[in-house]
Structure formats: C-alpha cells, structure tokens
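Okay, structure first, notes after.
Just one protein chain is left out here, and the rest sit where they should.
On to subunit A.
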Amino acid sequence: MAGQTLYDKLWQNHLVEQRDDGSALIYIDRQLIHEVTSPQAFEGLRLAGRKPWRRDANLAVPDHNVPTELRERAGGVAAIEDPVSRLQVQTLDDNCDDFDLVKFDINDVRQGIVHVVGPEQGATLPGMTVVCGDSHTSTHGALGALAHGIGTSEVEHVLATQTLIQQKMKNMLVRVDGKLQQGVTAKDVALAIIGKIGTAGGTGYAIEFGGEVVRELSMEGRMTLCNMSIEAGARMGMIAVDDTTLDYVKGRPYAPAGEMWDLAVAAWRELHSDDDAVFDAVVTLQGADIKPQVTWGTSPEMVLPVDGQLPDPAAIDDATSKAAVTRALAYMGLDASSQITDIKLDRVFIGSCTNSRIEDLRAAAAVVKGRKVASSIKQALVVPGSGQVKKQAEEEGLDRIFLDAGMEWREPGCSMCLAMNADKLGAGEHCASTSNRNFEGRQGFGGRTHLVSPAMAAAAAVAGHFVDVRQWQEAG
C-alpha cells in the first residue's frame, strides 16, 4: 500500500465516520469566528434551541469591520461611526456572551485579523482541523493543520456538532525547488503558482506545498503561501511540520507546555507526507525563475513578473479569455501591451491576512527607511495584522520608519483588503496592495488593485509606480 500524504493523515486522524454515500463526518478541533459570517449561524442555533457542542473549541475576534484609525477605535465598539458595522461587531460580542464563547475585544492587544491571531496565540496548532467562516482559513495549513474556509451554515453546523460533513479532496503537491532570488518573497511564489495553474487549478484538491524553497521559508512566509491557496482554487493548502514550525509554536499562549509539549511534539513529528505517498497531481516550479510578481487584471491569475508586458486581446484566440482580458484591461484602465513598470499608483496598502505579520512589516520598512513616499501617492497605509504585531513593530521602531516616510500607521484589522470599514479606494484609483484579491470593486467601488509583496508595495510607494525591488535593493 502506498504511503499517506499529510492531508491523508490529517483526514484519517479526524474521521468520526465514513459513510457509504462517499461523505464523511470529520471532527473539528478549532473554529475561529468573526463578525461577518457568524450572526446568522448564532441566530440559527437560537431558533433551533441548540447550544455550542464544545465552547472551548471556539475563539472569536472582530476584524473585518473594525475602524483602523485610533481616533475612532479608541472608543471601542460604541464609537464605531458606521451604524451597520457597529451593529455587526456588537452582535458578535453579544452572541459570544450569550453562548459563553471566548472572544477578544476590539481594543484587546490580542485582537487582529483572525488568521494572524490564531497562529500567534497558539489557538491553531499543528495536526488540528481548523475552520472559520472565511476562505483564507487556508492560512493555518502552514502549521501542518487541515484548515479551510466554510460557509455560515457550516459555521452553525460546527458550533452545534463540532463536526462537518465532508467529501475527501484529491491530493496535489506544489513543489518549489532550489532557491529564491534576493528580493523575491513568499508572496511572489504564491502569485507565480497562481499564474501557472490558474485560479481554478487547485479546485477539488488539497494542496501541499513542498520543496527546498518552502522548507526555507519562515512561518510568516509559509502562512502567506498557504493563505493564497484559495486564490489557486484550493480550499486548503498545507506544509509539513518541521523545526521551523515547532520553534514558532513553542511558548505561544494556547500552545501546550511542559510534558504536554513533549507529547504533542512526538505526534506532530509524524505530520509530513510519507516518502512513498502518491499525489493525484504534482506541479513544480524553480525558485530561481520566480521574479517579483504584480497582478495587472481583475483575477489573481492575471499576474506578470515586474518586467512583464501586459497581454494584447488581439493576440488571444479563445473567445472567453479574449473577453476576460479585454474587460479586465478596460476595468483597470490599462493599455494592451503596456509595461507593468508604467502603472502609476494612487494608493498603497500594506496589510491583510496575507502580509501583515512582523516579517512583512520589516521587509516594507527596510525598503522605505530614510526615503519618502512619492508626492503623487495620495495615501500609503500600513495596517498591522494584530495588536501583538503592532506592539512588536513599535518596539522595533518600524512605526517611526513608516511615519517618517509619510505613511500612515494604523490599528489592526482587515482594513483596505476588502474595504468594509472606512479604508477604501476611490473609483479609478490604482493601489499597490499586499492583500490577496484584485476582484472588481474589492477595495472600493471602481477601485483598481494590484497584488504585490510588501517590499514591492513599499518600493512602489516611494517611486509612485511599480519598480523591480531586486534592482532597488542593489542600489541600496
């Protein structure tokens, strides 16, 4: 019998029962909850007279709607200006109180984007099944967990039963061999993979990321990579446990300690694919070939290396993709065959669950240190992923570097990643963004998003247009 993949092992470890019709009941170890996708789930519980199955399996934190300006934030939930947002955040608080679930308040230093907070607090651990009503739950797979987004009905199902009804996915290995060039980051790897397999390339698969490049990534980098699995169509992405994982987890508030730690580590050491495991699909990339990436269109697969040239619809035969490229160019206000480096920017956003961890902020700060944001840039926002990240960045003096460069330093939250709060793009504005989706209107009605790494966003803020951060770094 062939060996098991990491996904096979995680699945097997959580199988409550396999059914004849192909579905299975899977046990869920951790559910993370935020304000946007949970109100209807709690309401459902209430209407059916049900209670959470296991209160200690859940952790809630508001993130999508929270204001990021200190002025508005300082007053807590009651001071949120937008009444609809306020009600939603308040509803999360009320629901957690009613059902006796642990939540972090909006001004708790532990508050932040749910996918930054989970690993940071040790609330998500290797070997767990982790779900959240949010597609970027794939992030937690970086720890060697089986983690994926679910809809609100499933949030309710997990609250009520601690399980999910699932069909097993196929296995895909995405291997990135060799080494990355200086200035090329996990974000560029993620975008390059999506460029290669497309936004539906991973549909129906659980992706495992492997290869030397992945092994050498920090946990922050691994989270960035797994975060964007969903943009490649896969509900989940995961990475085998190794010393990097264990070093990261050790000492976190909810992580096991003492004897329990040793016990856990012994189990976690098994969390890798067996040498003879068989994958249904294997994709390989060479690390050295990957250049800094920039998306030009309205789907993450519309991505090019920074020295690339935009497509020309006239040269495309397939009718559906010709139409898609034509529409994307029109929406983005870009000319066919123009250069990525010609794209002028109006705003810059450094943040989101993809790139708002300490390493991301360090990378951005290293680029802007001693420089100024271009006068043509209306706003350059830096939004740390959590209160803890913010605190650490301030201890390292990163906030001063950003402020001195003319950037704004904000309170943690999702912010301009999806613009549910006051941070948004104006119609027609181009934004260099470290987030994960460049869909039409995602960052504001009529807004134009270009997805990049933190270093590329920072360099673009200084230059006013996209530049190749590799040359930038050589220039010092």
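Definition applied: a contact is a pair of C-beta atoms (placed from the backbone, for glycine too) under 8 Å apart; a residue touches a chain by one contact, two chains touch by 3 or more; residues count from 1.
In the analysis below, contacts and distances are computed from a predicted model.
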{"item": "Protein name (UniProt record) of the chain left out of view, among \"C-type cytochrome biogenesis protein CcsB\", \"tRNA threonylcarbamoyladenosine biosynthesis protein TsaB\", \"3-isopropylmalate dehydratase small subunit\" or \"NADH-quinone oxidoreductase subunit M\"", "value": "\"3-isopropylmalate dehydratase small subunit\""}
{"item": "Selected from A:68, A:111 or A:135 as touching the chain missing from the view", "value": "A:135"}
{"item": "Absent-chain contact - pick from A:157, A:187 or A:448", "value": "A:157"}
{"item": "Residue in contact with the excluded chain [from A:6, A:123, A:189 or A:217]", "value": "A:123"}
{"item": "Residues belonging to subunit A that touch the chain removed from view", "value": "16-17, 19, 21-23, 25, 27, 29, 36-37, 39-40, 43-44, 48, 50, 53, 55-59, 64-65, 82, 84-85, 87-88, 91, 102, 123, 125, 127-128, 133-135, 148-154, 156-157, 160-163, 165, 167, 199-200, 203-204, 230, 233-235, 254, 256, 260-261, 263-264, 267, 299, 301, 320-321, 323-324, 327, 418-420, 437, 439-442, 445-446"}
